[in-house]
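Following this message is one structure expressed as structure tokens.
Here we show just some of the chains, and they stay where they sit in the whole.
Labels for the chains are A, B, C and D, by order of writing; each one numbers its residues from 1.
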Amino acid sequence: MATVEFSSLVKKYGPLEVVHSIDLAIRDGEFVVLVGPSGCGKSTCLRMLAGLEEISGGKILIDGQIVNEIEPRDRNIAMVFQDYALYPHMSVYENMAFSLQYRGFNKKEIKTRVAAAATTLGLTDLLDRRPKQLSGGQRQRVAMGRAIVRDPQVFLFDEPLSNLDAKLRGSMRIEIKKLHRRLGVTTVYVTHDQVEAMTLADRVVVMNNGRIEQVGTPEQVYHHPETLFVASFIGSPTMNLVPAEHDGTLLRLNDGSVLIRQPENKAAQPGAKMFGVRPEDVTVAEGPPPEGHSEVEVVVDVIEALGADTLVFATVAGSPFAARVPPATRLQPGASARLRFPNDKTHLFDADTGKALA
Amino acid sequence: MSRRTRILSHITLILVSVIMLTPIYWVVKTSISGENLFTYPPSIVPHDPNLFYYVQAWYTVDFVRLFTNSLAIAVLVVVVNLVLNAMAGYALTKHFPGKGMVLGFLLASMMIPFHATIIPAYLLTAKLGLLNSKLGIALPFFSHIVCIFLFKSNFEAIPSSLVQAARLDGLSELRILTRIMLPLSRPAVATNIILSFIWSWNDFLWPLIVVRSPDQETMPLGLVSFLASFEDTTGALYAFCVLVVLPSMLVFLLAQKDFIRGLTTGATKG
Amino acid sequence: ASAKDKITLLTWNLPVYGDKIKGWIEDFHKKHPDIDVEWIDKKGTDWATFYQTQLAAGTPPDVIDVQGALWAQYAADGDMLDLTPYLKKDPDFANRFTPGALDLWQSDGKTWMVPWYFTRTLLYLNKRMMRAAGIAKAPTTFDELMADAKKMSGEGKSGFLTTNFDWLYWPLFKMNGVDILDKDMSKAAFNTPAAQKTLTALADATKSGAINNISWTGRWVEPNTAFASGNVGMYMSLSSALFWAASKAGWIDDKNVEVVNAPGGWWVPSQHGWGVSKASKHPDAAVDLIKIATSDKWQTTMASTFSILTLNKDVDKKLIANIKSEDPLKSKVLDLDQPDMSTITGYLKSAKEGRVKEAFWGAIQPALLGQTDPKAALDSAEALVNRALSRP
Amino acid sequence: MDTPSRHADDRKTAVVAQRMKKPFLSRKTRHLAFVWMLLLPALLVYFAYRAVPLAWNVVLSFSFWAPGKPIRFAGLYQYQELAFYDGIFWEVLKNTAIFMLVIPISIMLALALALLVDQKITGRNIYRTIIFLPYPMMVVAVGIVWRWLYNDNVGLINYALRSMGLISRPIAFLESYDFALAAVIAAAVWQILGFFMIIILTGLQNIPPHLYEAARIDGARAHHRFWRITLPLLRPSLFLCVILGVIASFTSFDLIYTMTNGGPGHATDLLITYIYKAAFTLSRFDYAAAMTVVMFVLFLALALLTNRLAGGDAGKVDISD
């Protein structure tokens, strides 16, 4: 176990800079998730940490020691790849034993460790199989097994679940979480799936375009997004974001209708804003609005009944607007409706800079 | 990669390249050099370079005729190879009873050297009335197992959903082959073109037997008759060697890029 | 005939002679305007492959030009037409050849072929090297030959060289009284103490450098080039070899080179003759074509083009006389280059000639090059040759 | 063909109408017929030019026959001949085995070169092209060229060796029992090397880079990665090389034919040249047929064996999943 630190970390491919001076300190035993859209540089950061990619600028420290010039094998890290990178010509056992053979373990020790890891991950019956003969979830587990037998200082995961189907993804997520709790190894986990980020992370690092947008607990990034990007990226269905104009006292939609009367002293300055509210904070209005709530008039497009609850997709002033409501709703596609939300659950962003207005 | 290994790699590769090129260079040099072939020590650069030997080679044999014959046969072989191999390769991607036997038959026939089949092959070609004709020369080369397997593995690498989509789109099986499979197997096509061209262009034993009249002679036969006339004592022979070898090298260089990719699927998936 | 009839003429490694052959065909058309002539030429190494394939297909070329004793096999297999009746019918045809020449192609009382061109082994002496080694006259026995060779050898120089294909080296054995086969050609006759001695001497001389080892390895170009280089004292080979060398090396002329018969006068022929395939549909026309090819007119052309004997007696006589002044060495060589049938050797008119040659040479060559023991080589050669002779 | 004015609805009825008439054959039969129709032309070529000749050879190998002569039954005579009486056959067999070294030698060199040109170095495409360049050359021409290079008097190789002071007297490579086979092998390697290199190169490029990365993290050094990742995953490519090498060894006929014609003695005679000579220069077609059958069996066994060694299933290692 160890701390990890990125200090002014830069990565260039030729003239193209894809990671722009990133700073990040990861505590010992922490589970940090790097999340962001495709191409934002998550994998690149992870691979620099693993030593698979040269560092173009800045430094990386593991356990306080600069590792820029250290070979991957000497960093004492383990990594799980998106495509698992299992050796296709080796059995599960050999795959897991592979790294131990290069670290001076004797046959018996190797056997013990592999057996232990296999038990942990429920792979005992599969040890003789080839990767080809395994299902996706089993392969994923072998990849994890290969990582844990080594007892490394740091675990790295690069979208380890994205090749699995939704159900398996859910259960593997829980297994990873349990595993981390048991082993307590510092973990850096890359994903573009915000659900994984939210559920797994001690802290979430939201990246965009080679920069860090926000670092914080899942709670913080979900409830207090610091930028428009974070707000739109975290949460599913995504936060409703509607362009609005603040005229000093009122927040108006593009069509001129009033959105909120009392924008909670957020944004003293008048100007173009983005207004946000999460679908689960939106309800179908009945009766007059209670104190501290606002309402909008929408046209319902689609109703999706998910069983546990129902999603209402609607349009307000040309922008999509969704609500997550209890299963039993009387709304019909094509009809118009009034949706309501509490003012203190709303967000306001500067339309130009994308920064949240507190 | 460190600077040192890079430099070392370059040194090794340059050395190998020199070794690979030397014989080729030597022929070219000899073919344009005016010096006596028997002078010792040989000069490294051509002495008094000129194209005399090429002119001589050109006139000694009917170069244009040999070349056009060879070319016509090679084109015929390449085209028919593409058709037959692609068809057979496509058939082999499918399941049908007797497939194992067909595969075994093809593999086994690969192990019969053509040299040992000359007489029956000749008798057969005679029966077909194709002696001394371009078709007769080309016929035994009309298909090559390696290329059949190449197509097979390339086709197998094409997602089956594409084929199914095409089927639903209303294509007949044959059209699926021509409109979907072949366009998507360009590398295999390139590889097949190169290999069948090389094999057809370079073969000499078979034409030697089936060709009777000079107007059907091919480049390799020209080379052989060159040997007969001059033994290996003249620059003209080397000039002719250059002329014989040039077309297949050109074909390779032209289709090189796809050729390399064509073997890819062949090797790993087949 | 509606579709024109055709006869095929197959020559042996003479692609350059095409113009003249067209002349024959023109002459032929005067007599047979309705028969086409197809001319095919194959290189020596491919000739047999081609001919036998055609035989198998039942479509052999009508008129064939065969080298050496290869014809014997075709004759024995019944593939060839007996020309005797044609020679009998046409005295002009029969009498144009050098006396005894037809012997070369006769067996079982039949004449299978008629001569086209002829050469045989002679011994060519490099007089400059002989003088330098203090040798005054040509060797007359095998031992003298070996001794002279030894004397002339030295740094980069060798005393003796021979061509080895077919049986061209055989005079070396015959000088010591060794025959290849017994009289009725049914058994090997060469495994004698004399042969063993000869073989040992040759191997030793080769090892010492007295005999150039190209004698046993190179085939045509290599030995000729070696002699042309001027570093070989004596060269036992065909006239064509000498002429080839002379064309590459200016020093080869009548002052620097002497030509003699090999000791004992033994010689091995290397000749081409014309035959007709039995399967020919137009045997008479085929013979007519041969008559044209061997006529004075065309053989004169042949002789002067290649400086070679044609075994057409008048033509040869004229040739030797004609070049006497411009090339005395050539004239001298050709004068000596006659088929004296009393000293011929290394010529087996046997259907199994090829197999015997292959078996014998395959076993003996390693011994000559010091790879195997001479005695063992002869034993194994004898076993192989006898086996080859006994095989159906 | 439809007329432009026709409407989609018409067409739909047309389609339905078309559906009404059931196809003549069942789907299964049509499928089978189609498959065999595709295979037939190629199979015919192989049947005519491989299977029939093989059968002809098999028949001949139990007979006495020469062109023009009637065929007679010979029992096992020809096989006994090659097994017990023809020492040269065994020598030639040995030569063939040695000559087959071309395949492993070329593969090893090609592998090394493939690894070199697989690196991201400048000019790698040029190197690849240069190394491949000899392959398309006509084998007869290659033979002519190399015979010239090996020439003892004026050959470049002797010249180079002499000027480097490695030898004092020229070596007649092709006339020497010691060097001839090796010299021919060198020429063959020179020609096929580039072809193998490209096959191996493509195999290399098909190995997912993630495997190497995983191995690096796992602690495997470069040579470990080579032996434990690269080599096992290259097996299919290597198998392909072996098969192509075996086929190419048939074409070596042309090389031997022009370079040495089997000499000196039988030092460079291979099965294929020896068979050819037996048939066409000695007119022993029956005997040649027996040797052909033996050769066929040996080579087939060799191919099956390599297949087995390559892991069966034609060495398929599916890297893709």
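We take it that contacts are C-beta pairs under 8 Å (C-beta built on N, C-alpha and C of every residue); 3 or more make two chains touch, one makes a residue touch a chain.
Small disclaimer: the values here were computed from a predicted structure and weren't measured.
Visitor: When only one copy of each protein chain is drawn, what copy numbers apply to the whole complex in this file?
Guide: Listing the labels with their copy numbers over the full complex gives A x2, B x1, C x1, D x1.
We take it that only the chains that are shown with their structure count from here on.
Visitor: On a CA-centroid basis, which chain has its centre farthest from subunit B's?
Guide: Using the mean of the C-alpha atoms as each chain's centre, the farthest one from subunit B is A.
Visitor: Measuring from the mean C-alpha position of subunit B to the mean C-alpha position of subunit C, what distance in angstrom results?
Guide: Chain centres of subunit B and subunit C, defined by C-alpha means, are spaced 39 Å apart.
Visitor: Mind checking the centre-to-centre distance between subunit B and subunit D? Centres are C-alpha means, answer in whole Å.
Guide: Chain centres of subunit B and subunit D, defined by C-alpha means, are spaced 13 Å apart.
Visitor: Using the average of all C-alpha atoms in each chain as its centre, how far is it in Å between subunit A and subunit D?
Guide: The answer is 54 Å.
Visitor: Quick one: which residues in subunit A touch 2 or more of the other chains?
Guide: Not one residue of subunit A touches more than one other chain, so the list is empty.
Visitor: Going through subunit D residue by residue, note those that touch at least 2 other chains and give them in order.
Guide: Where subunit D meets two or more other chains at a single residue, that happens at 67, 153, 276, 279, 285, 317-319.
Visitor: Can you give me every chain pair that touches, using the contact definition above?
Guide: A-D, B-C, B-D, C-D
Visitor: For a test of understanding, state which residues of subunit C touch subunit B in their complex under the given definition.
Guide: Its residues touching subunit B are 8, 13, 15-16, 38, 40-44, 46, 49-50, 52-53, 56-57, 59, 220-221, 225, 248.
Visitor: Using the touch rule from the top, collect the residues of subunit C that touch subunit D in their complex.
Guide: Interface residues on the subunit C side: 45, 48-49, 52-53, 55-56, 73-74, 77-79, 213-214, 216-219, 222, 225-226, 229, 354-355, 358, 362, 365-366, 369, 371, 380, 384, 387, 391-392.
Visitor: Of all residues in subunit B, which touch subunit D in the complex?
Guide: The contact residues of subunit B facing subunit D are 1, 6, 9-10, 12-13, 16-17, 19-24, 26-27, 30, 37-42, 83-85, 87-88, 90-92, 94, 96-97, 102, 105-121, 124, 139-140, 142-143, 145-146, 148, 173, 177, 194, 198, 201-202, 204-205, 219-220, 223-224, 227, 232, 237-238, 241, 244-245, 248-249, 251-253, 256, 259-261, 263-264, 266-270.
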